[in-house]
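As you look at this complex, bear in mind that one protein chain is not there, while each of the others sits in place.
Let's turn to chain A:
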Amino acid sequence: MIVGTLKGFDQTINLILDESHERVYSSQQGVEQVVLGLYIIRGDNVAVVGEIDDEADKQVDYVNIRAEPLNPVQH
């Protein structure tokens, strides 16, 4: 999943995300954050756009979360 500031979008859900970083979940180690910068994401690849609640995000302990990565979308 990719976290960033939503700068723009269009009808096909193409997205412009600024200051973005990818959160990689793993069942072996804590969440890895990979810095990306300014990204344009093609809408075909978007499943969910979630609004992050900053208060809730602070409560989450990303170092100790263990989880399988999300499955790919299968049509």
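Just so we're on the same page, contacts are C-beta pairs under 8 Å (C-beta built on N, C-alpha and C of every residue); 3 or more make two chains touch, one makes a residue touch a chain; residues count from 1.
Quick note on the criterion: contacts and distances are computed from a predicted model.
Hidden from the displayed complex is a chain whose UniProt protein name, among "U6 snRNA-associated Sm-like protein LSm2", "kynurenine--oxoglutarate transaminase", "Metallo-beta-lactamase domain-containing protein" or "G protein gamma domain-containing protein", is "U6 snRNA-associated Sm-like protein LSm2". For chain A, the residues touching the chain absent from view are 1, 13, 23, 25, 43, 46-54, 56-57, 59-60, 65, 67-68, 70-75.
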